[in-house]
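Left out: one protein chain. Kept in place: all the others.
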Amino acid sequence: MARFRLDEVDHHILDILIDNTRTPFTDIAKKLSISAGTVHVRVKKMEEAGIIIGSSLTLDYKKLGYAFIAYVGVYLNKTSQTKFVLERINEIPFVTVAHVTTGKFNVFCKVRAKNTEHAKQIIFLLDDIEGVYRTETMISMEESLNDKKRLMHSIFNEIA
Amino acid sequence: MARFRLDEVDHHILDILIDNTRTPFTDIAKKLSISAGTVHVRVKKMEEAGIIIGSSLTLDYKKLGYAFIAYVGVYLNKTSQTKFVLERINEIPFVTVAHVTTGKFNVFCKVRAKNTEHAKQIIFLLDDIEGVYRTETMISMEESLNDKKRLMHSIFNEIA
Amino acid sequence: MARFRLDEVDHHILDILIDNTRTPFTDIAKKLSISAGTVHVRVKKMEEAGIIIGSSLTLDYKKLGYAFIAYVGVYLNKTSQTKFVLERINEIPFVTVAHVTTGKFNVFCKVRAKNTEHAKQIIFLLDDIEGVYRTETMISMEESLNDKKRLMHSIFNEIA
Amino acid sequence: MARFRLDEVDHHILDILIDNTRTPFTDIAKKLSISAGTVHVRVKKMEEAGIIIGSSLTLDYKKLGYAFIAYVGVYLNKTSQTKFVLERINEIPFVTVAHVTTGKFNVFCKVRAKNTEHAKQIIFLLDDIEGVYRTETMISMEESLNDKKRLMHSIFNEIA
Amino acid sequence: MARFRLDEVDHHILDILIDNTRTPFTDIAKKLSISAGTVHVRVKKMEEAGIIIGSSLTLDYKKLGYAFIAYVGVYLNKTSQTKFVLERINEIPFVTVAHVTTGKFNVFCKVRAKNTEHAKQIIFLLDDIEGVYRTETMISMEESLNDKKRLMHSIFNEIA
Amino acid sequence: MARFRLDEVDHHILDILIDNTRTPFTDIAKKLSISAGTVHVRVKKMEEAGIIIGSSLTLDYKKLGYAFIAYVGVYLNKTSQTKFVLERINEIPFVTVAHVTTGKFNVFCKVRAKNTEHAKQIIFLLDDIEGVYRTETMISMEESLNDKKRLMHSIFNEIA
Amino acid sequence: MARFRLDEVDHHILDILIDNTRTPFTDIAKKLSISAGTVHVRVKKMEEAGIIIGSSLTLDYKKLGYAFIAYVGVYLNKTSQTKFVLERINEIPFVTVAHVTTGKFNVFCKVRAKNTEHAKQIIFLLDDIEGVYRTETMISMEESLNDKKRLMHSIFNEIA
Partner (left out) sequence: MARFRLDEVDHHILDILIDNTRTPFTDIAKKLSISAGTVHVRVKKMEEAGIIIGSSLTLDYKKLGYAFIAYVGVYLNKTSQTKFVLERINEIPFVTVAHVTTGKFNVFCKVRAKNTEHAKQIIFLLDDIEGVYRTETMISMEESLNDKKRLMHSIFNEIA
């Protein structure tokens, strides 16, 4: 569990990339007064170390017709079914997040749907997975915050 | 609430970009047998329509020392304080997601911390916001799924 | 608490009217082989006895843009505030039903709203009534049954 | 999901009919300074569009000996049984409302009964439906509000 | 459901007997300035009407070594088992009260035991009845009030 | 906490009296082949030892118009108010039993009322006691068992 | 249930030993101005009476890599399985305490683990015991107090 050490340069590079992954390496190099090659080497190194897993677009789900968000707590009959159930959950693209929890629920999911009717169908899919005993749903009225960038900046500032 | 219409070309472009936001437009153009200019125009259009909000890196939080995830339900004294409390929550970088919910909790947050001790400090920060009446925490034992790409593919396939 | 006694004729008249309140009295008279005057007298009598309170249209709320139904449990600071709070609730037209209950909640309401956003606003209105301590919401995914006619038929059959 | 457009005349007609469905069309016509034929055409149109589903009497349940109201939450063994259970519930006339919910309960019902003993029998009927796992009951101490007319006026005022 | 009418004399007799069931009828007669025969007739009549069911001693359970009181909520697998389970409960003398309830529990019992160990054994007996799904126990720290006489006086005063 | 020792004779006397407190001592004496004086002495001794506290009538509450039973859990603001609140509860004759509990509720009461409306009034009285924070009610659908005689027989058999 | 009587000397000896079990008997003798032989006899007597069961080291679990503490409530299918399940629990060394409880849970355990991942494995072991229906976990953020010595001093002071 020994952690990869990021130095100040790595930090500055990440700081720029998390705001815009498409920033050309030459622009980054110029800003940090280093060579574009160095940027390239550093990013590669962080990718190989598994710190940078990939990149993705941030889309506006509302504009795409997916305005409905629900959190669904899943109760299993037996925790030995956890792995099997997670594989089934993994086949439902509308479940974007799933956690194994040990409190009230066995598995806790985040669901994005088009509307109430669609959410009902997705929840029924979850309910019908073999080994799922019950589900309990909490509906979001407003997504007020969804921003990992503040956390990332905080992490890099701390390490640097 | 009229939605922006994506055609099949937009969809193919998004399909490629969500897997790797750094894919050069020339590569996309070649794959789709269209000109790089078209790719550029389309992406621009989707950015202007607010469908593409931005891009971000997917980092490995465990490798960065942030292995602890908790969901925190927040009870407010009065819902009229919701906006004020959300602004305070917004100042805590370790809260990466916050939703207004109307069930058991008033606000529901996702927290990323280094460890139990760190999580306790963050939860205490939430507890001490003026207007917060109580919090209730559920701890994640394993983040089994965190993947919006499957949803995005599903959306694009459906629309196309 | 002595109840008004309905005879078989009253019952037949109600049986017809609950299915269509606009059925002309002459049609009812013909069906029951009695005079239209008798129908008139009986209906009048049941109105005066307070059994028939009025009549109303059954409208399709979805078509009118009100597809969202929620049940909201209201906790009061003190039950002595019940009457005051009910008067305030009575000013919110989107609350169509309200009951004083003595279990978990003090007051239990049914709310009809346009959508999630609208429901949030209505729940906030309830939350902000003086004397309301908290609310807890349960959202309907589908109104599967809303039919008092079966009950009415059952009552009349039993009495007749 | 395109909605039928009601104009101001429709609105005025509905406004009158929701207060008394038996108002003669000639009276409505006089009040609105239009012809009785127009009233007839408009009502017909709204019936055909499915906006007006029907009409019903508002009766005083207490005077009919049905003073006891309870809300019953139903837990199912599997949500795949929802449709089957709703059909069974539909055979019990004392259940006047039933909703599919996805929170704590799978189905949520409103029950009208004569008294405690009668309510017990109805709840036992619900409990004994195949696929029903448990029920949980909340008893109404007072029906303080049951009025859809305020909502309807609000809807029409808003649209007009 | 027509109730037996008690007159003022009945009331005075009951008022005396509920404080001491062994009061000689001659003493009651003297106090009320009526004949002992009248007292006899009235008591007989109230016994025949089923108003007076019997009489019992009030003993001090603590002094008899039964200081531990618990309330036990019983969940059944199916309410159709209620009658059967109540018969089994009826065979456990340490359960002094049992109610059919329709809220959280199916049956709610009062248990008197010698101590914690004894209470555990009784609760295990309840748990092991066929058809009992679970039990949940609430332990009394102090029996602060156990007095039906105040209620009886209140009833008689009201009727008289 | 040394307990009074009951011998076999005491036990036989109690066994007879708990079934009918009005059994003449001469009848008891005859049954047990002892002198009436001995019965008198033993009963007196048990009264003085505080084992026999008194005697009371068993009345049929339903016939007296009190068919409604509820259990009410009371939450206090502070347990230091327990004594004060119990004194206030003690002034409400419709509360026949009250226990200090330390689980979910602070005080747990049994209430006998005429009907739903009356129960509501009594619960409101409890709610309005100074120091009472909230109440939660569970309504009895059927009093299936209310019999301390079985327990008493069990105690006496065990001791004898 | 007659208790062994400790005199003042026993108490003084225990008072010293609970702070340091390795204190030589000659040191204790000197402090109390009694002979070492008396100390020996008294300790032996208390061991034979079963008052002193043994002695153990107090270790720092954090330093040994066991910083994670959780309380796990266990629900059984049937209380008749309690003994069997406790034997299985007894085979998991990471469960340091287990109680039979009769409230919400059937068995309540304290678990010490290395970290979140390890705790998950232990909880899964508990979940997979035959007869275990579900578990519910509460995680400790800080062990603020773990000290039986204050209680022991309090007991000895009271008795002496």
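For reference, chains read A, B, C, D, E, F and G in written order, and residue numbers begin at 1 within each chain.
Following the convention adopted for this analysis, contacts are C-beta pairs under 8 Å (C-beta built on N, C-alpha and C of every residue); 3 or more make two chains touch, one makes a residue touch a chain.
All values reported here derive from a predicted model rather than from experimental measurement.
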item	value
Full-complex contact with the absent chain, from B:L14, B:L64, B:M138 or B:L151	B:M138
Hidden-chain contact residue, picked from the options G:I28, G:L76, G:I89 or G:I123	G:I89
Touch list for chain G against the chain that is not drawn	3-4, 14, 17-22, 49-60, 63-66, 69, 71, 86, 89-90, 93-105, 107-109, 112, 138-155, 159
Absent chain, residues of chain B that touch it	70, 119-120, 123-124, 127-128, 134-138
Chain E, residues in touch with the chain not shown (by the definition above)	67-68, 116-117, 119-120, 123, 139, 141-142
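Basically, only the chains that are shown with their structure count from here on.
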item	value
Chain A-chain G separation of Cα centroids, rounded to whole Å	43
Per-residue overlap in chain A, given as positions that touch at least 2 other chains	100, 102-104, 119-120, 123, 138-139, 141-142
